[in-house]
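Here the complex is missing a single protein chain, while all its other protein chains stay put.
Chain lettering (A and B) follows the sequence in which the chains are written, and residue indices restart at 1 in each chain.
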Amino acid sequence: MVLLRQTYNYMQFEQPVSVQWLSEFTGAKLVGDHNQLATGINEIHKVTKGDISFVDFEKYYDKCLNSAATVIIINKEVACPDGKTLLVINDPFSAYVKIVKHFRPFEPATKMISDSAVIGEGTHIQPGVFVGNHVRIGEHCLIHPNVTIYDHCVIGNNVVIHAGVVLGADAFYFKRRKEREVQYDKLVSCGRVIIEDDVEIGAGTTIDKGVSGDTIIGKGTKLDNHIHIGHGAVIGKNCLFAAQVGVGGKAIIEDEVILWGQVGVSKDLTIGKGAVVYAQSGVPASLEGGKIYFGSPVEDAKSKMRELSWIKRIPELWEKLNPPVKDEE
Amino acid sequence: MVLLRQTYNYMQFEQPVSVQWLSEFTGAKLVGDHNQLATGINEIHKVTKGDISFVDFEKYYDKCLNSAATVIIINKEVACPDGKTLLVINDPFSAYVKIVKHFRPFEPATKMISDSAVIGEGTHIQPGVFVGNHVRIGEHCLIHPNVTIYDHCVIGNNVVIHAGVVLGADAFYFKRRKEREVQYDKLVSCGRVIIEDDVEIGAGTTIDKGVSGDTIIGKGTKLDNHIHIGHGAVIGKNCLFAAQVGVGGKAIIEDEVILWGQVGVSKDLTIGKGAVVYAQSGVPASLEGGKIYFGSPVEDAKSKMRELSWIKRIPELWEKLNPPVKDEE
Partner (left out) sequence: MVLLRQTYNYMQFEQPVSVQWLSEFTGAKLVGDHNQLATGINEIHKVTKGDISFVDFEKYYDKCLNSAATVIIINKEVACPDGKTLLVINDPFSAYVKIVKHFRPFEPATKMISDSAVIGEGTHIQPGVFVGNHVRIGEHCLIHPNVTIYDHCVIGNNVVIHAGVVLGADAFYFKRRKEREVQYDKLVSCGRVIIEDDVEIGAGTTIDKGVSGDTIIGKGTKLDNHIHIGHGAVIGKNCLFAAQVGVGGKAIIEDEVILWGQVGVSKDLTIGKGAVVYAQSGVPASLEGGKIYFGSPVEDAKSKMRELSWIKRIPELWEKLNPPVKDEE
């Protein structure tokens, strides 16, 4: 099985959908080109031509209108850029969710391994494993007991998945509506989880699907137990993550990054190639590659170590300022 | 399904139990009213009239004797308050555990979904899910594969539970007896887990049952993956907890609290309404609502940030005190 990065953007319609139909289906007003065809759904940070995207905050209007998206669901009638179509509606979020649910409805399962799953030669699946609809698993994989693989996940060759792993649970992504009784409104996700060749995933690890794009674990990467990988995160090749690491949504972690135990990585950032982050560190923002980091919030490991030894000298400083006529501690 | 808070205290006997019977069953000496009827079992922090409670440390005697509990198992013959009954016995803990085991015996399961479970209309349960005895699940829920729901759990409407979640495992609560070979003696728990309407629970999250009261996840609260909620914790409405958060036993977290990834919350405390706690923070004691916190141990987030920048100035302080005749680093 060949997994080409450029084909990862998944939520493509089986056949193009007219903006007229979308307008009727959602009740949105059509502005701009009335004859456009939409070919898929995507998030603003990775849209391509043909995609539908949505925007409901004025500060993001420009970004969205100037993106590659062809069809934009928006909550204000603004000037429509050439070659695009606006779907103007009061609540773009709900219109978007309605479209996602229509094109990617939940398909209840009736047995542990779906008939629509494709499983490669030499792959062994232990008892108690759930394989959802439209899942593709490559060759010579070993899936240990009680693993759950949600619909549409794609797994390469020579992948080992340990017991209790969950691949493809929903993105943890909500819009807060303080005026409602139930405040958090769920962005229904239609992305996938892609596990490339030669990956090993430790017991109890969970990898969520992308909102509309894919969550990707790069070739040869090894994940220990109890790791959490958020929606749409892209993990490079030959990375090594120790147990209980957590990675937020849409984080990009480049090749050969090493994260030691219990490291936490925030969402929407990039960790550069070959970076090493020591145990229990917290990464709130992007990190340059090729360096070693420590601390929460994280810093260059050597600076952090120096800082820790400086802290130990505060009493010495105090004493210099307060010569010990009367001792203080 | 309507879940009334006042009915949450669950461990009620099917019919009242006489203190005479309790005395004979446990071997305890009856002191005070000999004709009392016990109606349930409860913990000291939430007992009501009719409840049995126990106390085995002298420093907690007063609290227990002055509580609403009607029947008190105690390890010393003290003056019995009016209208109460004491069950005096050397080892109240073991007597209490004996009563719990009698009224709430473990019922082995023979299949994945118990015949005594009640499952509402429109609720879909994926393969590999275990639903224990006397479980009640509301309408329009979606339970993903390989979830485990222990006996007596109660789940509202429109609840989504992701794969690998465990609801209702035993309280992690032990009495240490250093003189024994096996030192930790288990307090057998008889509480429940209550999941209110519109809650979503992320993959691999575990929520333990209460010791005798209930662990509650309030309406509209969203929990990410790998979260641990300890026994008897009460989580409010519209809370948002990111991945790998841990909440200790009997913590009270009020409505609209946001805990970011890997936050740890100690037991027996309260986090006030609308508080926000940044990632990897540790909460050792109660926090006022409406504020933002950071650090381990946690502080007001702004103070903590200022403190972090002060730490960076220690070398500067040093230099002021030691003008650079000879450089030190």
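Operating definition for what follows: contacts are C-beta pairs under 8 Å (C-beta built on N, C-alpha and C of every residue); 3 or more make two chains touch, one makes a residue touch a chain.
Because the structure is a prediction, the values reported are computed rather than measured.
So which of B:23, B:36, B:126 or B:244 would be touching the chain we can't see?
Of these options, the touching residue for the absent chain is B:244.
Which is it among A:80, A:113, A:203 or A:292 that touches the chain not included here?
Checking the options A:80, A:113, A:203 or A:292, the one contacting the hidden chain is A:203.
Looking at A:46, A:144 or A:186, which makes contact with the chain not pictured?
A:144
Tell me where the left-out chain touches chain B, residue by residue.
Residues in contact with the chain left out: 106, 108-112, 128, 130, 146-148, 150, 164, 166, 169-170, 172, 174, 181-184, 186, 204, 206, 208, 226, 228, 230, 244, 246, 248, 262, 264, 266, 280, 282, 284, 296-297, 306-307, 310-311, 313-314, 317, 320-321.
Touching the missing chain, which residues of chain A?
Residues in contact with the chain left out: 124, 126-128, 142, 144-146, 160, 162-164, 197-198, 200, 202-204, 219-220, 222, 224-226, 238, 240, 242-244, 256, 261-262, 279-280, 296, 308, 311-312, 314-315, 317-318, 321, 329.
One rule holds for everything that comes next: only the chains that are shown with their structure count from here on.
Between chain A and chain B, what distance separates the C-alpha centroids? Give it in angstrom.
Chain centroid spacing, chain A to chain B, equals 31 Å.
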